[in-house]
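Please see the structure below; I have some questions.
For this depiction, one protein chain was excluded, whereas all remaining protein chains were kept in their positions.
Chain IDs A and B follow the sequence of writing; residue 1 opens each chain.
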Amino acid sequence: MKSKPLYSLGEESSNRILGFWLFLGAEIALFGTLFAVYLTLANNTGSAPTQKELFEMNGVMIETFALLTSSFTIGLVVNAIKLNHKKAFMSFLIITLALGAIFLGVEITEFFTYVHEGATLQSSGALSALFVLLGTHGAHVTFGMFWGIAILIQTYREGITETTANKTFIYSLYWHFLDVVWIFIFSFVYVKGLIG
Amino acid sequence: MGFKWDHFFVTGEPMIYGAMVSIVLVSLAIVIGLTKFKKWGYLWTEWLTTVDHKRIGVMYILCALLMLFRGGVDALLMRAQLAGPDLKILDAQHYNEIFTTHGLIMILFMAMPFIIGLMNIVIPLQIGARDVAFPYLNAVSFWLFFAGAMLLNVSFIIGGSPDAGWTAYFPLAGKEFSPGVGNNYYAIALQIAGLGTLMTGINFIVTILKMRAPGMTLMKMPMFTWSILITNVIILFAFPVLTVALALMMFDRMFGAQFFTMANGGMDMLWANLFWIWGHPEVYIVILPAFGIYSEIISTFSRKNLYGYKSMVVSMIAISALSFVVWVHHFYTMGQGAMVNGFFSITTMAISIPTGVKIFNWLFTMRKGKIEFTVPMLYALAFIPIFTIGGVTGVMLAMASADYQYHNTMFLVAHFHYVLIPGTVFAVIAGFYYWFPKVFGFKLDEKIGKITFWFITISFNVTFFPLFILGLKGMTRRTFTYSAESGFGPLNLIATIGSIGLAIGFILLVYNIYYSVRYAPRETNGDPWNARTLEWSTSSPIAPYNFAVIPTIDSLDPFWKSKKEGTSLLKGKIKDIHMPSNSGIPFILGAAFMAFGFFLIFEWWVPTIIFSIPILICLIARSFQRDHGFHIHKEEVIETEKKLRGDQYEEQASV
Partner (left out) sequence: MSALFPKQQVVGFIQSLVLTIIALSVYFLDIPYRISLMILIVTALLQGGLQLIVFMHMGENEDKSVLYLNLGYAIFVAVTIVFGTLWTLLWGW
């Protein structure tokens, strides 16, 4: 007889998880809209640099593997909850956040490079759409960094309880979702832009 | 640096000066009154920090009534200006601001909060729950709505209202053609309020799916609950599109982006596309709850089960799905080709079918029923034929080729008022009369209510029917005047006379509240209408925990069944009841968003960044908070039940 995991033990815990899944549904609509805007304006490059000129595959690959691996490590954090292993929990969460920081570092550098090359939010419709799509995802990752630090502190202080387990599981859903969005960005913005 | 100080206060308009003075005086009166009667503590602990769905619902509806007044005044001003040719009551700029705010206020700050207020009060009671799934989040939703509403409402005296229509099409709504602060208010106030609405969507879906009383399967829920479940699903998926659209508008206007510009690769039509992808589901968000309210009222006052329960559910699900594939009908004339227009004509005509099914179900519910002509029932009866006029004119507009004649004429204005007013407005008024005694323990006066009903219903038709004819004669919408030669004068005058009748009707509505507070007999039994669903099994006023014992149900209309069979719904022992704690954070968060939003609107970046800090602090505080609520001990519950129910206490519950 399989018992319920610690993170969804009570009624309130499972309600919070359901609520968050619904929020992710709304986020799918949000990012869907941003993709629609980007794909509509992608060729409207005006007199500004084009995506093919700007994109650097190396940075994209680092970002992709960082985020992918961090999605793996946050899964190890949730697994650590099931094992009630606080040290593993903390270690894997710190690694996850470190990988997130690497992702953000590369992305911020990427943006500065674009601006340096004369491609800004204001340069063309295509670039406005690119910056807002990538920037929204990046802002979500940044928010996730702060959220992750809060969870790190709370679990360090309180241990793995029903409350911290539930919050961590929900955080992991968020983090996985951002990885899924990145997969679509990587495929249909970067790779498509470079082969186009 | 943003806008300069000389753009701050709106100058040069006597009516606006008058408004500024009244706002200052009213605010002073409120502050002085609260201080004199020592009510600040009461206000804080009982209302500003509440997480109780009933109190939150009352606050939403109070705001909605105030906004109804404001939107109504906008309408009266427009009708005064259009009463005759070449009048000079309002100049073009002022007229543009007024029709813009009229639309924004009526849809987003009157209809939405009224509906959300009713859903807040009624849903937990109808499903036999003690509160919504996330009471704290519910409070946040309200205060974000309030912040957005306040921001939009100060715009006409501070900086200038948005003036590009409630639809804010580009390029008019862009920086080049609307350089002032007005459309910044649009982008930011709507964004903040929209966040609150999205949270409401999540809250009520979880509440309805997870917190129903034992035995209440999905197909045993009241129809109002079904309508709210489906409405919140639409909210969940439609509002993110608005979030994106408004953010892109903000980037274009404030940060020089090129989303909707006419050069450098922008696409102005993209705005209209995104706006209506949200905007069409939005109109179904405001009409489905109305359908739910009518289902409750018609069933109750025909003394019959609702006819065709399953098809009512299926039709609403169909409407929700179809509502996402019809949006282009709002801009058939914008230049996309005939194939696109043809596709959307078909989907638009298709969406009228499930609504038709519902109309027949309501008629069959009434057939062979014992009709009681109470005030709520009168509104429901008027809704059926009048809304149908709105609906069939919608099918006329649905045909893209024909729409080239009707689009943006007064015919369109008449169509949407014929669906919105008999649909949404009549429903929220009916719902207000219907559920008022549940919350406050006395009915609104029936006689005044009936006079109000007739004033509103007749005046509505006098106001809006001529607009169909004016549209067919060629009068365009959103025009601040017309010439005598056009021949539009006489029908416009009739419409204006009708609008005066509507104004009288709404004054009577408000007067009824005052009159009933003073003179209406207080009911003690909680079931003034002899109704059918669970909310009527509670006392009036309602205990803070709603139900002393969570009822177990086994059929539709469980309260009706329990009355007919003489059984009690409340079987079981009274135990300690767990309640969520009040919190001041939602209020502070709302205030912080209001300040943040205000400075963002004026593009004063430093204060904007400063006010993002309290927002972050509120989020962090909430994350670290470990308040798990408190318990009402069972002795106190028993005391409360005895006090509220008097003699019926013994029949209703066992210890």
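Criterion: contacts are C-beta pairs under 8 Å (C-beta built on N, C-alpha and C of every residue); 3 or more make two chains touch, one makes a residue touch a chain.
The structure presented is a predicted model; accordingly, all values stated were derived computationally and were not measured.
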Out of A:Ala29, A:Leu93, A:Leu127 or A:Ile160, the sole contact with the unshown chain comes from A:Ala29
Full-complex touch with the removed chain, picking from B:Ala75, B:Ala164 or B:Val241, is B:Val241
Given B:Ile98, B:Ala168 or B:Met267, the correct residue touching the omitted chain is B:Met267
Contacts from subunit B to the absent chain lie at residues 209-210, 233, 237, 241, 267, 269-270, 273-274, 277, 321, 324-325, 327-328, 336-340
Note that subunit A touches the absent chain at residues 4, 8, 14, 17-18, 21-22, 24-26, 28-29, 31-33, 35-37, 39-40, 57, 61, 64-65, 68-69, 71-72, 75-76, 79-80, 83, 85, 88, 172-173, 176-177, 179-180, 183-184, 186-188, 191-192, 194-196
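We adopt the following convention: only the chains that are shown with their structure count from here on.
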Distance in whole angstrom between the CA centres of subunit A and subunit B is 34
The residues of subunit B that touch subunit A in their complex are 133-134, 198, 201-203, 205-206, 209-211, 236-241, 243-245, 247-248, 251-252, 255-259, 261, 263-267, 270, 274, 277, 620, 623-624, 626
As the complex stands, subunit A meets subunit B at residues 11, 14-16, 18-19, 22-23, 25-27, 29-30, 33-34, 37, 40-41, 44-48, 121-129, 131-132, 147, 150, 154, 163, 167
